[in-house]
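One chain of protein is taken out of this complex; the other chains stay put.
As written, the chains take the letters A and B, and residue 1 is the first residue of each chain.
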Amino acid sequence: MFRRLPDGQATVPVTIDGRPFTARAGDSVAATLFAAGVSACRTTPVSGAARGPFCMMGVCFDCLVTIDGRPNQQGCLVAVADGMRIERQSGARIAADTPLGQS
Amino acid sequence: MNLASSCDVAVVGAGAAGLAAATECARCGLATVVFDEQQAAGGQIYRAITTTPLKDRTVLGVDYWHGEGLVGEFARAGATHVPGSTVWAVTRSDDGFEIGVSHDGVARLVQAKQVILATGALERPFPIPGWTLPGVMTAGAAQLLLKTSGLVPEGRVVLAGTGPLLFLVAAQLARVGGRIDCLLDTTPRGQWRSAAAHAVDFLRSPYFAKGLSILRDARRAARIVGRVQQLEALGTDSLQRVRFVAGGRSEELPADLLLLHQGVVPNINLSNAIGCEHRWDDAQLAFVPVVDGWGASSVAGVTIAGDGAGIAGARAAEARGRLAGLHAAHALGKLEAAARDRAAAAAQAELARFTRGRAFVDAMYRPAEALRIPSGETIVCRCEEITAQQVIDTVKLGCTGPNQMKSFLRCGMGPCQGRLCGLTVTELIARERNVPPGEVGHYRLRFPVKPITLGELAALPQTEEAVKAVVRIGKAH
Partner (left out) sequence: MAREFDVAVVGGGLVGGAIAYGLARLGRRTALLDEGDIAYRASRGNFGLVWVQGKGLGLAPYGNWTQRAARLAPELARSLLQETGIDVSLEQPGGLHVCLSEAEMDSRVATLTRLVEQPGFERYAFEVLDRAALAARLPGIGPGVVGATYCALDGHVNPLRLLRALHAAFVKLGGEYLPLHKAQRIERRNGRFVVSAGTGEIGAAQVVLTAGLGNAVLGPPLGLRAMVRPQRGQVIVLERVRRFLAYPMATIRQTDEGTVLIGDSQDESGFNESLSTSISATQAERALRIFPGLRDARVNRTWAALRVMSPDGFPIYEQSASHPGAFLVTCHSGVTLAGAHAFDLAPRIVAGELGADMKPFSAERLNVQKAA
């Protein structure tokens, strides 16, 4: 979906869903996902529909991903960092310290 | 980041208007702080101006690179820039205002005597069936990926919509060898007639020559289909095809990426939540804050500059930023009225020069009603997944406005806080009720205008009255 214009910028190692990926220094997490060929970064809490970044400027909230274990981060506003763990997320967040799936 | 707890002027937004305003304030000796969400100055139009990998200046063009001088001037002026900071509240305090700002995961309260809002614009919603599919994004988003990261769309790429930015993006993508399968022009048939009234101003404006060259580059890049009236994005979990109707004929294109654009509108969430008065601008089909020639809003001490006060482009935004800065300096006693007026003359001339021709652009590229106001199962509120039919049915039940609509359907209650659905909901209700959008009104926003975490909120100061209001020992309920 996107190809990179090479520019000799430094690289930053990150993981996407556990898989290593070489990101470009200065790129946002959302841009990094596109560079890695990932267009859907989450499923919605309302219906489970797949969504990906839409506006790239912080207003649409569709680019939400889990970064270093913290869910619902706007990927377009966070720059990649060395060793960053980027994970796609599904549905609503989980309240920390509580058992999953309690009804 | 060592953030001072108070300043003379707080500027929200480091785009063209914010940078210019802060530069003027700082030069007048005011302690000025600029808060901005992005990692570097430039806002959206000059996004990544200090870091873009596109070093060949012919790609992004001379209008973009104008921002370099502006950013440089700001850097030397002596204002404080806080990148990566999100302003979520602006409330009145004894000395002026209390700004709630979140930075590095910590929320702080900063006092300011004057506030200049330069929150810019965002793209108008483009609610077509399937617009929420991965693979569909705004043309501006694709432009940002190009500017910030040197990413070029590949595969089957379709652009759709109307307005100068759409053609600019097509031209810029072409300049880097990006392949565009098709550009679907949704500019309504015959619209140039209503625009013709403003043609003379347009011909005399800086936009005319620029426009011609952009259109020429865009035409070389893609097959352009004109008079597109209907548009749909199709696919199961991601975009697979685009269907459109033009000249009465329906056609389907396989597609991996659909870039939508039908103009930009002011980002009014913060000015709305502060309580500034807004009015419906029918030429721009948007709510704009009510401001005077300096940008002063209906709330004393709050000045609004740039596209956030009404769409007029980057150079006009810069001029209005300077005027807002001079106004603040005068309000704080650093500049006598006569000196302020003298200093303002150049900016006022710039403003006149760069607003000339806008009326033509507004009229020429006025987005079609059918593509602004959806029907049926098309999603209106992306966050809460509310459809057009649900909104229409609720109007039929007697719901008269967007705030009641919000409480009936939850539309507008998601994290984007109505940025991507507000105008659509207002226009939907207006059409159902057969009244003007100005009469229907807009969502009433409350703080925080951008989400902050509970932990951040919990760490803010608690007054004695607040504790008494919350902890009620001895009361039954």
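The working rule: a contact is a pair of C-beta atoms (placed from the backbone, for glycine too) under 8 Å apart; a residue touches a chain by one contact, two chains touch by 3 or more.
For clarity, every value in this text was computed on a predicted model and none was experimentally measured.
Q: If you put the missing chain back into the full complex, which of the shown chains would it touch?
A: By the stated touch criterion, the chain not on view contacts A, B.
Q: So one chain is hidden, and I want to know which residue out of B:V59, B:A89 or B:A359 touches that hidden chain in the complete assembly.
A: B:A89
Q: Decide which residue listed in B:Q111, B:Q389 or B:Q404 touches the omitted chain of the complex.
A: Result: among the candidates, B:Q404 touches the missing chain.
Q: Residues on chain A that touch the omitted chain in the whole complex?
A: The list for chain A reads 45-46, 70-72, 91-103.
Q: Where does chain B touch the missing chain, residue by residue?
A: So the residues of chain B touching the missing chain come out as 89, 91, 98, 100, 109, 397-404, 407-408, 410, 413-415, 417, 440-441, 444, 446-448, 451-455, 457-463, 465-477.
Note that in this section only the chains that are shown with their structure count from here on.
Q: Using mean C-alpha positions as chain centres, tell me how far chain A is from chain B in Å, no decimals.
A: Each chain's C-alpha centroid was found; their separation is 23 Å.
Q: Could you list, by residue number, the parts of chain A that touch chain B in their complex?
A: Residue positions touching the partner: 1-7, 9, 24, 26-28, 31, 34-35, 39-40, 44, 46-47, 49-62, 77, 79.
Q: Within the complex, which stretch of chain B touches chain A?
A: 37-39, 44, 47, 51, 53-55, 84, 122-123, 132-138, 140-141, 144-145, 148-155, 176, 237-238, 256-257, 267, 382-385, 414-416, 419-420, 450
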